[in-house]
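Complex shown without one protein chain; remaining protein chains in place.
Let's turn to chain A:
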Amino acid sequence: MEYPAVTMKNVSYAYENKTVLDHINFEVPKGAFMGVVGPNGGGKTTLIKLILGLLKPDKGSINIFNENGEKLQDRNKIGFVSQKANAFNKGFPATVYEVVSSGLTATIGYFKFFNKTHKDKILHAIDQVGMLDYAYENIGNLSGGQQQRIFIARALVSDPELIILDEPTVGIDYENVKRFYELLHQLHQKQNKTLLLVTHDTGTMTEYATDIVCLNKTLHFHGKPEEYTSLTEKDLSQFYGHPVNIVSHNH
């Protein structure tokens, strides 16, 4: 039997006294490309931190590949690309190769050194995101879009089954956002990765995602992209708590 990548049962979470997530129930099926949308402050990043084990749920349970998320042994099953990745310390003197290698540190384990196989893996991950020509450049010298590709490579290098991305395209221009989605699409289709993507670019995301959830303290919607795009402005305004204009993308 194939287990879902993530199962959340009745999960609630509060910072001090402020409830941010209230009885969340949902599943990320294996092989899905799930988009998470919702207003700022709706609890999307909190949800992801719970899945990653950075926060512990006040109530409810989280399972990752049918293992209790809090005790998950093999953390390398999850790759993560952070919201903050494009705000990292630009002056940090590290080459692309060094940054991507840091994605293998935990996999290799303590008291062991990088060997030839690891080196090939690192170069392969850099190649997958199309940045091999820049492998020995300082990461600070790259553009925002290129840096974000490097962070994907860092997530890919340990060969995770589930890749979680928190608003990875903020601050990247439209052309590069397109290329970015093409890359995600390939990972999903060709390598059978399960993807969980938090984003505001609903227009582009609905073209690639297989499932969509809308989060604002509770789950307001959970369904297929076609269902999501057929929602009316009135439905959406209810989730967001303010009027919403649907911007249509005609390609």
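Convention: contacts are C-beta pairs under 8 Å (C-beta built on N, C-alpha and C of every residue); 3 or more make two chains touch, one makes a residue touch a chain; residues count from 1.
Here is the rule we use: contacts and distances are computed from a predicted model.
Taking the options "Methylenetetrahydrofolate reductase", "Response regulatory domain-containing protein", "Metal ABC transporter permease" or "Succinate dehydrogenase" in turn, only "Metal ABC transporter permease" matches the UniProt protein name of the chain that is not displayed.
From the set A:25, A:105 or A:143, the residue in touch with the chain omitted from the display is A:105, counting the whole complex.
For the options A:9, A:30, A:59 or A:75, the residue in contact with the chain missing from this view is A:75. On the side of chain A, the interface with the absent chain consists of residues 52-54, 75-76, 78, 80, 82, 84, 88-89, 91-95, 97-99, 101-103, 105-108, 110-111, 113-114, 136-138, 154, 158, using the contact rule stated above.
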